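Just one protein chain is left out here, and the rest sit where they should.
Order as written gives the chain letters A and B; numbering starts at 1 within each chain.
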Amino acid sequence: MYFYLKKGFSMIITILAVTVITFVSFQIIPGDPVLSRLGVDADQAQIEALKEELNLNKPLATRYFIWLKGVFTGNMGQSFRYSVPVSDLILSRISVTFILALISLLLIIFVGVPLGIISARYNNKIPGLFISFISQIGMAVPSFWTGILLMFLFGIVLKWFSVSGYVSWSENPLLCIKSLTLPAISIAIPNIATVIRYMKNMVLDEMKKEYVKTAYSKGLSTSQVLSRHILKNAIIPVITILGMITATILGGSIIIEQVFSLPGIGRLLINAITTRDLPLVQGIIVYISVMIVIINFIIDIFYTIIDPRIRFN
Amino acid sequence: MKKTNITIGAVILIFLLAMMTVSIFYTPYPVTQMNIKERFSPPSPKHFFGTDNFGRDILSRVMIGSQTAFFVGALAVFIGLFFGVLIGALSGYIGGIFDEITMRIMDAMLAFPGILFALMFVAIFGVGIKNTITAIGIMSIPSFARVTRSSYLQHKEFEYVKSAKAKGASPLRIIFFHILPNVTSPIIVSSTLGFARAVLSEAGLSYLGLGVQPPYPSWGRMLNESQVFISIAPWYAIAPGVFITLLVLGFNFLGDGLQDLESLK
Partner (left out) sequence: MNEKLFEIKDLSISFKKKDEQFFAVKSVDFDIHKGEIVGLVGESGCGKTLTGLSIIGLTPGDAVISGQINFKGMNLLSKNKEERRSTRGKSISMIFQEPMTSLNPLMKVGDQIRETLLINMPIDKLQAKQKVYEIMKSVGFADVCNLYKKYPHELSGGMRQRVVICIAIACNPDLIIADEPTTALDVTVQAQILELLKKINLETNSSILFISHDFGVIKEMCSQVIVMYAGYIVEKSCIERIFSNPIHPYTQALLKCIPAPEKKGNPLFSIKGKVPSIYDNSEGCPFFNRCSYALERCRKELPELREYEPEHLTRCFYAEEKNGKTDS
């Protein structure tokens, strides 16, 4: 119990730290936010009005707390460009990124883990070497290039997928998944390579352990030993890199949404940066960062549930 | 089997370095030379990788692009190495609260998706090659710090350190003069892998239009340009991507091979 409280407290501290860092970072931006928005010819009254609106007359700490309150209540100010609340914009896009990330994650786990096990079982033999080789390439290929090539091959040449057009989940779940397949594959490939490597090392390490000998001595076959004994033990450390993988997936989705023109948070972020829509940028970055901290927290908790050794400590 | 990694990596990198060096002095065509009549020509003996939408020779542009890739990668790794080793060495050697806090910060940086940090950086400070290098450099610091720190944690218990202390050497001298030369191998491995990551990061940022800006060439930006014309000139998209992959592969193979060598010791 004490353990969970400590973890939860640590998470809250981290979230607060993230918000502070993000907020402060955007305060040190060179240039005057008011002038850049209104133009150099704006008259004094307008400038004062905007300053009042943006709370620029208040001290830094106050502004921080006003903003922080906004983050929790969903009010992060108005986007410069769209003139709608930042939170509205984010909410409407979040589902796209979320589903994309989810599909990618499923691909990574269900392709990466088995391939990693196979590569360990046939270590130094042809299947194993082949898998290692292609995973090396998988790690080196830029995901956005994969995206472009996949889009070309399967969208234009083979016409199996439509090139543009995201179909939302509420419209048609199946088509939604289909429209996200190529993007998900692009994001998944480098991460699958990472998981294969990691899984392979874990399985090879486990295979050297004593309990594996005991398992064989009972008369289990190699497949049975792998699936009934080694798998559980090897997968636990992989859960620790799940946190890192989620972060990479979110990062990957930012680029991939550009490649496939998907209306997700990533694309929103890029547009916001390009147009210097700073409240929006600030909002998105805080949002994503907090998501990552929370996800890491959940993974940590999950880890303790899975491993009875930690549970009992 | 272990040596093959290093060989493959070295071969690839030497090839690309050679290409880059050559490109400083010579490219088949001047990179800015446009030739509208020959736009979108597929690969041919005249244009090895074909031409782009302005009729520019893609091979020449790819060759020049390698300069950016190596340059940005090298400088970014240098920044990461310099500060990362410094932080890691101090943290590992001194220990205590300083170590705890520093490593917490490093871990937080590592948990953050690199691209997000880079985007935040360019959002605040603007785009361009200088900021790209700085952002990627800062992103590289935590992994160097981690690696250096664990080496220092190990080495500070070794005999030679104890005897240096006994001789009255100051901590700074021990850190930089005694221990540092002994921990170069893992740092070198980190550098090769860090270079690979830097190349990918620069390509990604430039693809988004937020990295290296014209007139500096960039493979990533070329891929962005090529995407619009993918159905008319698919070869435009292939060449830059192949070279990014090759460069990253080269460093990955080299880094893996060196790492295997390390673990054999």
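Throughout what follows, contacts are C-beta pairs under 8 Å (C-beta built on N, C-alpha and C of every residue); 3 or more make two chains touch, one makes a residue touch a chain.
Small disclaimer: the values here were computed from a predicted structure and weren't measured.
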item	value
Missing chain: touched chains present in the view	A
Of A:S10, A:N233 or A:T304, the residue in touch with the unshown chain	A:N233
Contact with the hidden chain (one of A:T62, A:T214, A:S227 or A:T240)	A:T214
Interface with the undisplayed chain - residues on subunit A	209-211, 213-221, 224, 228-229, 232-233, 236, 307-309, 312
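The rule is simple: only the chains that are shown with their structure count from here on.
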item	value
Averaged-CA centre spacing for the pair subunit B and subunit A, given as whole angstrom	22
Contact footprint of subunit B on subunit A as seen in their complex	14, 17, 22, 25-26, 28-30, 124, 136-137, 139-145, 148-149, 151-152, 156, 243-244, 247-248, 250-252, 254-255, 258-259, 269-270, 272-274, 276, 278, 281, 285, 288-289, 292-293, 296
In the complex with subunit A, residue positions of subunit B that touch it	1, 108, 110-116, 119-120, 122-125, 196, 200, 203-204, 207-210, 220, 223, 226-227, 230-231, 234, 237-238, 240-241, 244-246, 248-249, 252-253, 256
